[in-house]
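One chain of protein is taken out of this complex; the other chains stay put.
First chain written, first letter: the chains are A and B, and each begins at residue 1.
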Amino acid sequence: MSDTFSIGRRGLLVGASGAAALGLAGNAQAQKPLVVGFIYVGPRDDYGYNQAHAEAAAILKKMPGVKVVEEEKVPETVAVEKSMQSMINLDGATLLFPTSFGYFDPHMLKEAARFPAVQFRHCGGLWQEGKNPKNTGSYFGYIDECQYLNGIAAGSTTKSGKLGFVAAKPIPQVLRNINAFTLGARSVNPKITTQVIFTGDWAMPVKEAEATNSMIAQGIDVVTCHVDSPKVVIETAERAGIFTCGYHCNQSKLAPKGYLTGAEWNWEKVYVDFIEAMKKGQAPGNFVRGGLKAGFVRPSAYGPAVTAGARTKADAVKAEMLTGNFAIFKDGLKDNKGNMVVPAGTTYSQTEPKLESMNYLIEGVVGSTS
Amino acid sequence: MGQALERIAVPMLALLASAFLFGLLLAVYARVDPLEAFALMYQGAFGSWFSWQNTLSRAAPLILAALCTALPARLGLVIIGNEGAVVLGGVAGAAMGVALAGAPPLVVQLGMIVAGMAVGGLWVALAGALRQWRGVNETIASLLLTYIAIALMNHLVEGPLRDPQSLNKPSTASIGDANMIGTIPGMDVHWGLVFGIIACLLVYIFLSFTTWGFAMDVIGGNAKTARMMGLNVGRYVLLACGVGGAAAGIAGTVEVAAVLGRANASLAVGYGYAGILVSFLARHNPLAIIPVAILLGGIAASGGLLQRRLDLPDAAVVVLQGIIFVAILASETLYGRLLPRKQGS
Partner (left out) sequence: MSDGELGIWGVPLAMLAGAIRVSTPFLFVSIGECLTERSGRINLGLEGTLVMGAMSAYGVALGTDSPWLGVLVAAGVGLLLGALHAAICQLPRVNDIATGIGLMLFATGLAFFLGKPFIQPKAPNLGAIDLGWWSDIPQVRQALQVNYLFILGVVLAFALAWALRNTRWGLIVRLAGESVDAALAIGASVGRVRLIATSIGGAFAGVGGAFLSLYYPGSWNEGLSSGQGLMAVALVIFARWDPIRCLWASLLFGAAGAISPALQSIGVTQGYYLFSAAPYVLTLALMIATCSPARSLRGAPGELGAVK
């Protein structure tokens, strides 16, 4: 079975609803371009989360018959509802991508009920069959696979055995990355620990720099992060002469010496698939997930500090991930308070919904979720 | 007659001057046709019924938040802690909504509003009390209280009040769909707009036609004189700050009860800060707050269209707001000088 699966597409084609009821019919013949709306929660060029989406949107702009409209810095309030309405009413958008988690409930669901002919696909949400409208859906990438590879590179490089992770908030997506990173590192050396520091918000440059520096002061020699813009963490670490793993985009230019590798999004793969579906008059998938194998995420090229041995190790795991048979969370995994979170003998495949509501830090992580 | 004309003409002149400056920036730096940009802004803010609803939705919280600066300003106090009252009002409203779960919707809604008003009011009254009895500068104190309020909100929604089901956006539990207050019949704008307008009218009546309102003007004119007249200045300070904070608290509660359904970090998106601008632009006049909030709401509503059609960054509308704000403040100096006056008037 592929690690990408889309409940919605199959359901729709079988069902009598079909494309016509969704207002998609005739798109193939009509000369009108397909108008696609992107909504970002932060600035489009943040060297991070929003930029990863905007770069993919820029690729869509070059596709024939596609028109892209974008809005940046839209808060997760009534403002995003109005932005969606405005894109639909004034620009004629028929496919919307609200890319921030907080847009999903209640904002996007409310607008989806109001505009049943428009398709809404949300980044990061947990679309549920039967509970959420058919014209909505969610997509996300298993970027924890790249985080695991980051962990292998970091674990092979560290001398002190102490890694650092600067994170915004203790939410499932972040915790999953911290845990995968730590598991990757501990697959190299089980004594390695990861210190996590939460800054409290998605873009706090001074706090991120302070967090990085306080980690350096504790003897940590590889840091990575999950904040909207990793630029500050990467640059601060590079200046101090320690190693880094990137996130969201490729940040190797910011740290030519210390950049080991990075976990990058590859959203154009997702978006191009969606648009091809729309052009054929189908609804895009409702629950779309994929990792390395599906091409939704990719690791950055190795930096000069990664040894040949480390490359071999990471590449072997990557090859396994590409077959779709690698599970990160399995077999008697304990959290850092000693509770069993994955019972012995159990293997969670990447598609396991339980992983998307992760609320623990695994053994080896120094820090707590509240 | 001349004065009434002036009250319209001076702000209009300021708006024209701002439009000119902003147009210049667009034409010279961004290479965008200013007339096209203004046409789009009109279309996005007031060009259709849809745009009007967009504008009014954005204006609603600003009207309530503005009262938090406007009322204390009558006493000569400069309160800029609106954001803190909005945020805590929202959290208190949500907490009360969750606590009253199961009660009839009207009871829940009333409970929420009361909780939001009480917490917002107390928070700002604290700044007033510190000013009155400890001599702490109220502008700085209210600003500090805002930062503290936002930290408290984050702590509460990610800690003690967090609904474990709120995965990647930590929030309190939902108040339940049945308890949502919904929109005004016939339009897609929530009830916050009505509450705001009613609040402005009540404050206007209170200030213009009651002895208390008159007393506040006396204190604002000169607190020493007021004391000599036997007015209890402290009581009025608490009253003005408390009522102002309560209004901002309602803004937060309505955000929960009409839009979000729960309290989370989306409460701190700057309604309070925008409310400060609205109040100053309205010269702290409760009736003028309504059109000014609609103007700022319209600018915010048109921002999306500017981004999509002209590829301007989001900051373009912030620059315009800044220019308008400075121009209108600077135009205060024109009053009494713009039109030739007869002697003695």
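As a convention for this text, a residue touches a chain if its C-beta (ideal position, glycine included) is under 8 Å from a C-beta of that chain, and two chains touch if they have at least 3 such contacts.
Since this is a predicted model, take the numbers as computed values, not measurements.
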Touching residue (missing chain; options A:C123, A:L254, A:A305 or A:M321): A:L254
Candidates B:I63, B:A141 or B:I175 - the one touching the absent chain: B:A141
Option from A:K207, A:H248, A:R289 or A:K318 whose C-beta touches the chain left out: A:K207
Residue, one of A:I197, A:C225, A:M321 or A:M358, that touches the chain absent here: A:I197
Touch list for chain A against the chain that is not drawn: 42-43, 45-47, 160, 162, 195-200, 203-211, 213-220, 229, 231-232, 235-236, 239-240, 253-254, 366-368, 370
Where the unshown chain meets chain B, residue by residue: 25, 29, 78, 80, 130, 132-137, 139-141, 143-145, 147-148, 151-152, 154-155, 158-159, 276-277, 280, 313-323, 325-326, 329-330, 332-333, 335
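Criterion: only the chains that are shown with their structure count from here on.
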Approximate Å spacing (C-alpha centroids) for the pair chain A, chain B: 36
Sites on chain A touched by chain B in the complex: 43, 69-79, 82-83, 85-87, 89-91, 101-102, 106, 124, 126, 169-173, 200-201, 356-357, 359, 370
List of chain B residues in touch with chain A within their complex: 43-44, 50, 54, 57-58, 154, 158-159, 164, 167-170, 190, 255, 259-261, 264-266, 269-270, 300-301, 304-305, 307-308, 313-314
